[in-house]
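One structure below.
Of the protein chains in this complex, one is absent; all others appear in place.
We just call them A and B in the order they show up, numbering each chain from 1.
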Amino acid sequence: MKIKNFLLTLLFSGITFMCLSANLNAEVMLDPMASGDEDYIALLEAQGEYAYAFDFFTTSMLWTVIAAALVFLMHLGFATLEAGLTQSKNTVNILFKNVFIICIGLFTYALIGFNTHYPGDGWIIDGWLAFGGEFGYALTAAGNADDTFGYGGVGLAMTGYGDFIFQAMFAATAATIVSGAVAERVKLGSFMIFATLLVAIAYPMVGAWHWGGGWLGSLEGGFYDFAGSSVVHAFGGFAALACVMILGPRSGKYVDGKIKPILGHSMPLATIGVFLLFLGWFGFNGGSVLSANPAGVGLVFVTTALAAAAGGLASIIASMLFLKKPDLSMALNGILAGLVGITAGADAMGAWAAVTVGAIAGVIVVFSILFFDKIQIDDPVGAISVHGVCGIWGTLAVGIWGGANFVTQLIGTLAVSIAAFAFAFIVFGIIKAIMGVRVSPEEEAEGLDLSEHGQAAYPDFAQS
Amino acid sequence: MKIKNFLLTLLFSGITFMCLSANLNAEVMLDPMASGDEDYIALLEAQGEYAYAFDFFTTSMLWTVIAAALVFLMHLGFATLEAGLTQSKNTVNILFKNVFIICIGLFTYALIGFNTHYPGDGWIIDGWLAFGGEFGYALTAAGNADDTFGYGGVGLAMTGYGDFIFQAMFAATAATIVSGAVAERVKLGSFMIFATLLVAIAYPMVGAWHWGGGWLGSLEGGFYDFAGSSVVHAFGGFAALACVMILGPRSGKYVDGKIKPILGHSMPLATIGVFLLFLGWFGFNGGSVLSANPAGVGLVFVTTALAAAAGGLASIIASMLFLKKPDLSMALNGILAGLVGITAGADAMGAWAAVTVGAIAGVIVVFSILFFDKIQIDDPVGAISVHGVCGIWGTLAVGIWGGANFVTQLIGTLAVSIAAFAFAFIVFGIIKAIMGVRVSPEEEAEGLDLSEHGQAAYPDFAQS
Partner (left out) sequence: MKIKNFLLTLLFSGITFMCLSANLNAEVMLDPMASGDEDYIALLEAQGEYAYAFDFFTTSMLWTVIAAALVFLMHLGFATLEAGLTQSKNTVNILFKNVFIICIGLFTYALIGFNTHYPGDGWIIDGWLAFGGEFGYALTAAGNADDTFGYGGVGLAMTGYGDFIFQAMFAATAATIVSGAVAERVKLGSFMIFATLLVAIAYPMVGAWHWGGGWLGSLEGGFYDFAGSSVVHAFGGFAALACVMILGPRSGKYVDGKIKPILGHSMPLATIGVFLLFLGWFGFNGGSVLSANPAGVGLVFVTTALAAAAGGLASIIASMLFLKKPDLSMALNGILAGLVGITAGADAMGAWAAVTVGAIAGVIVVFSILFFDKIQIDDPVGAISVHGVCGIWGTLAVGIWGGANFVTQLIGTLAVSIAAFAFAFIVFGIIKAIMGVRVSPEEEAEGLDLSEHGQAAYPDFAQS
């Protein structure tokens, strides 16, 4: 009943905090005069409410929240992809984990994640360690969360709330990546605790190294990771690797040194998942332009789409050549590989470079999935290969075609990946020691839906 | 064959009307000079086509139509949620009802709903009773449906067409809420007639009390219901309650005073539904800012997302504590409860107040569902609790944390709920007297898909 105590504590501390904070209602009136930009104020005074800087800002902010909504939809994409690629007896469990992750991710990002991620001058160890900063800063009136003109120019234009919601939707992604890799045998309560710590603490701490103005920026040439091939995807992928190593493979996956495929139960669900992820990536990458700058947004849409297409085609070709069949799962993973690959440099290279990056990612992912299967790292959805390996590839590719320093890219992506692996290895290991991380063989055989939730995903249909 | 005659009448009257109206093609050229705003015209004359008020208006109008598209997607969310939470023998029926509802909702809103909802000075009994007004006003050239500057400032900026399409997507929601509650035993033809009357007449009539400038605005402090916790959700929820009371529970649900759960047939469909509803709510609440005002849009996205997350977490915790299992259906309903709860005050409170409202809604919905089950009100999808009860809660919450008058909020939400209940009780009762509202026990046992539609949802799969 440890999970129950954990949740009770969460609930009561949450309510206490809320009662203290609930009356700090944000001011919702627009006060452009507060911008402090004298030129702008002069223009405003001459031209009134409709002055044009406000218009560019308005459009950019609109794009920010729409992009946030698209990234939100990626969580449905992950949920259906992971559910589709696993067995029907574990479907409720996977859906539940994904529902929990988006909820806890948004909540903890408001509570501590946002301020850890962007510590401002609140670093504990400068450039390396941040935690929380001014508590709840961005979300109270004191934080001027709806300030309109606190940011600058065509390169960055959104309110504090816009910034928060866009980044909050990203935050839960890392935990979702892990969710797929540990599916079908992880203990629910243990995973919920791990995911909470990962998303609340580890993700924003490591992310602050890059996006929060930390040490990665001071490397030669500056570490370049546009929308997070490293700080989101490789981070999630290598955290997943550590968890899978601790957890071990599913029963019956590797028998007498042979690989026995465990089939996903619904290819339509998996396909829906990948299309939704592809769609959501337009927000993930496109929104990372951080304004509606038409040059940047247009380029990013094109590089993102073409890398995904090239990844899908390359995986299809590779699977036809090497697996001797047109494999739908590989085609789907190829699209995702292309998307992860282009994420670091989507704004830093042209269309044909994007095609190249995506195509290579689409080939890498096929061999990576075969490799991890061979060394008996059991990753039901291929998350380690798609997000981890291709995340590293994408980061390095900016050092080849995107004008970044290759060595810096290598250092940065390895640092992030190792940090994620180490955090997950230690924390998931501690959880294992305290309460265990794996269901019993009987529960695994019965399926987590009945053993953990007492609820079947498809009670009307006969199993074959 | 009454339904056939009804439909034939609808068809012929429709065609007659269309033939009269089809040539009233809207002017699609932009004529900003028609705004009548002299200051603006002076600016335009000085600065030409690109003058900046037009830019803010353009962005706002873009947000309006995108928000309309997001609200449209909620209808897919409802369709999959309702289908997922019911049995596979009634799936075609549920999908058909939802397809019908969005079609008839859009059509009748164009025909009479829009003008009933916003009667202008066309009230029959001032502030209380409106119907139709200038027929088809908003949708003909005479209505200046594409006028650009008929609205004012940063608080309201869209064309007549934009206003129409956004509100039209809302209109069908009320009927959809009822659809889930009466699922698995309602007669198709009877439901189609009821839903048509509800969406065409009752919804805009009651909505006009609030959004059309009716009597709720003249209460002390003014009734505050930002995007419709009361006038959309509680309205739909209490109409559903009346229908369920008239209809009675599904056969086999309550046997010898005991509750026998009837399981939903596809938890992936249900989960897809809730994620799409969550996504669509960004349009539902965000679009209700009625412009792209960045301060308002940013705040509303944040409060909406955090209330949903808090609702989900609170339901998860409540179901673990009181149902002794991590229940996916409850987690899903908790998210929806949080969303319904924040709808009335999404622009009127800060982030932590939103978390509080959502968390309380997430607890309320668990107990409300248990309560209605206990008193044998059989609501297969929990619509009465999610939309009805949490709709009232959300409206009251604005009186606690959103600066509204609590008593006014109480009067307003009860008035709307009672009106919805009364309309549904009378109209659904009349339909019952004339043609019956419930299928025969044999049809119910066989499933509505075969008995009403002659078509199975999953002909390839064996039933368990």
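To be clear about the criterion, a contact is a pair of C-beta atoms (placed from the backbone, for glycine too) under 8 Å apart; a residue touches a chain by one contact, two chains touch by 3 or more.
These numbers were taken from a predicted model, which means no experiment stands behind them.
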Among B:Glu184, B:Asp225 or B:Glu452, residue touching the chain not depicted: B:Glu452
Among A:Ala208, A:Leu306 or A:Cys390, residue touching the chain not depicted: A:Leu306
Per the touch definition above, residue among A:Pro326, A:Pro441 or A:Gly454 touching the missing chain: A:Pro326
Contact set of subunit A toward the excluded chain (per top definition): 39, 43, 52-53, 55-56, 59-60, 62-63, 66, 70, 87-89, 153-154, 263-268, 271-272, 274-276, 278-279, 282, 286, 292-299, 301-302, 305-306, 308-310, 312-314, 316-317, 320-321, 325-329, 331-332, 335, 347-353, 355-356, 359, 401-403, 458, 461-464
Those residues of subunit B which, in the complete complex, touch the missing chain: 3-4, 7-8, 10-11, 14-15, 17-19, 21-26, 28-30, 47-52, 54-55, 57-59, 61-62, 65-66, 68-69, 72-73, 75-76, 79-80, 83, 91-92, 95-96, 98-100, 102-107, 110, 136, 139-141, 145-146, 148, 158-162, 164-165, 168, 188, 266, 269, 272, 452-463
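Here is the rule we go by: only the chains that are shown with their structure count from here on.
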Superposition rotation for subunit A onto subunit B, Cα-based, multiple of 5°: 120
